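Just one protein chain is left out here, and the rest sit where they should.
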Amino acid sequence: MNKAITLEIPSQVEYLSLVRAVVASAASLDQSLGDQRIDDLRLAVSEATTNAIRAHARLDSNERITIRFGIDGDRIEVEVQDRGPGFDPETLDPAGPLTDTGRLEYEGGFGIPLMKILADEITIESADEGTTVNLVVYVSPPSEKSNN
Amino acid sequence: MNKAITLEIPSQVEYLSLVRAVVASAASLDQSLGDQRIDDLRLAVSEATTNAIRAHARLDSNERITIRFGIDGDRIEVEVQDRGPGFDPETLDPAGPLTDTGRLEYEGGFGIPLMKILADEITIESADEGTTVNLVVYVSPPSEKSNN
Amino acid sequence: MMLTLSHSTIGNWTIIHVAGEVDMATGPQLRQEIVRHVSEGNIHIVIDLQNVDFIDSTGLGILVGGVKRARSNGGDFRCSGLSGSLQEVFSLTGLDSVLLSVDLNQDPSTWEPLNE
Partner (left out) sequence: MMLTLSHSTIGNWTIIHVAGEVDMATGPQLRQEIVRHVSEGNIHIVIDLQNVDFIDSTGLGILVGGVKRARSNGGDFRCSGLSGSLQEVFSLTGLDSVLLSVDLNQDPSTWEPLNE
C-alpha cells in the first residue's frame, strides 16, 4: 500500500490532538467513509500514539513518532511507529471485565482492546528497536467486506 | 530552529485542506497566537503549498511535498519544500495594481505577494533541484517585536 | 473538501451562493459556475461569500476573472457577505478596489454604482 501522508511528531502528549486532526482530515478525503468510522479510526490512532509516547518516555527518548496514512479506494491504513523498548503483544494479560472484584483498582488496560475492536484489521510488530502498529479501516460497509 | 513536526503529502490539490488543518492545529498548540495570526499563517502556508504542487506538475513529478513546522516560544516557522524546477524569486515581475488597464486579464500573481504581506519573515531558496519557502510568524504582537 | 454552489435572483442580478473553502482544488468548480452564468446572459452577478471562511490566491484570481467577464459583456460583478478574514485578504491584495461589496438586504437600486 502506498503510504500517501507521513507525519512526524515529537513524543509529547500535546501533539495527540494534532494527530487526531490529521486523521479526521485525511479520512474525510475519502468521501465514502462515514463519520462513525472516522471517529473509530481517530480513537484507534490516538490510542496507538499514546502508547508510542509512553514507550518513548520509558526510555527517556527524544525520538519522534512517525505516523503514515495510506488511502486507497476501499481501505484506510494508518501505521504508528515508535522507537521504544518494544513488548510482546501475545503475552498481554487482559484486565478482565470492570465488574470483576478489584478491577476498579486498575485504571489502565483499555488501549489495545479498544484498538482491536475499533479497527477492521490490526497488526502489531514489536522488537527491541521499537513497535509498529498498523490499523486498517474498511471504507465500504462491513456487509460488503471481502472475506478475511 | 528545531523542526518539531514534519508532514509529507502527495503533490495533489486535494491535500491542501489537510495542510491547512495541520497549520491551524499546530499553531493552536501555542496558546498565545491569536486567531488572526493563525489565519494569516494558514493562508501563507497554503499559498506556498499551492506553488509547490504547481511546480511539481510542471515536471510531471510524483514526488511528495515536505512541510516542516517549528514552534518555539516566540515564533512559529513553517518550511515548504518541493522538488520542482525552481525559479528566480528576484526577477519576478509584479503584476501591478488591479486598477491598471489590462490587469484584469491576468488571474494569477497573488501568491507570493500575499505570502510576503502575511508572514513576518519569508525566505525563498530556489535552485534546479527545487524550492524551499520558509515562513515565520511572530507569536508576540508586532509592537513587542525585537528589531528583526 | 467540496464547494457547495447555489443561486438565486434579485431583480436582474444573479446571486451565486458559495459555501466551503475556495482553493486550487475547489476553485475550478466556481470558475465554471461563473462562466456558465455569463454565457447564459446573466451578466449582473453577486458572489455571496457569507459561508466561505477561506479563499486563496487561486480563488481571488477567479473573482478577478469574474469581474473581467461580466464587465466585458457590459455587465457587473459584485460580492457580499465578507467575513473579517476575507475582508483582510481583499484589501491586502487590492481586490476590493475592483470588486465592490453590496448588502443583499438592501435594494439593488441603492448599491454603489460603477464609476466608469
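As written, the chain order gives the labels A, B and C, with residue 1 at the start of each chain.
Just so it is clear, a residue touches a chain if its C-beta (ideal position, glycine included) is under 8 Å from a C-beta of that chain, and two chains touch if they have at least 3 such contacts.
Quick caveat, the model's predicted, so the values are computed rather than measured.
Peer 1: Which of these, A:Val13, A:Leu92 or A:Ala127, touches the one chain of the complex that we don't see?
Peer 2: Touching the chain that is not displayed is residue A:Val13.
Peer 1: Residues on chain A that touch the omitted chain in the whole complex?
Peer 2: Residues of chain A in touch with the missing chain: 13-14, 16-17, 20, 36, 39, 42-43, 46-47, 50, 53-54, 97-99, 104-108, 110-111, 113-114, 117-118.
To be clear about the criterion, only the chains that are shown with their structure count from here on.
Peer 1: Which chain's centre, taken as the mean of its Cα atoms, is farthest from the centre of chain B?
Peer 2: Result for max centroid distance from chain B is chain A.
Peer 1: What's the distance between the Cα centroids of chain A and chain C, rounded to whole Å?
Peer 2: Taking the average C-alpha coordinate of chain A and of chain C, the gap between them is 44 Å.
Peer 1: Suppose each chain is reduced to the average of its Cα coordinates; what separation in Å results between chain B and chain C?
Peer 2: 25
Peer 1: For chain A versus chain B, what separation do you get between their C-alpha means, in angstrom?
Peer 2: Using C-alpha averages as centres, the distance is 31 Å.
Peer 1: Check each residue of chain A and list the ones that touch at least two other chains.
Peer 2: 29
Peer 1: Which parts of chain C, given as residue numbers and ranges, touch two or more other chains?
Peer 2: 1
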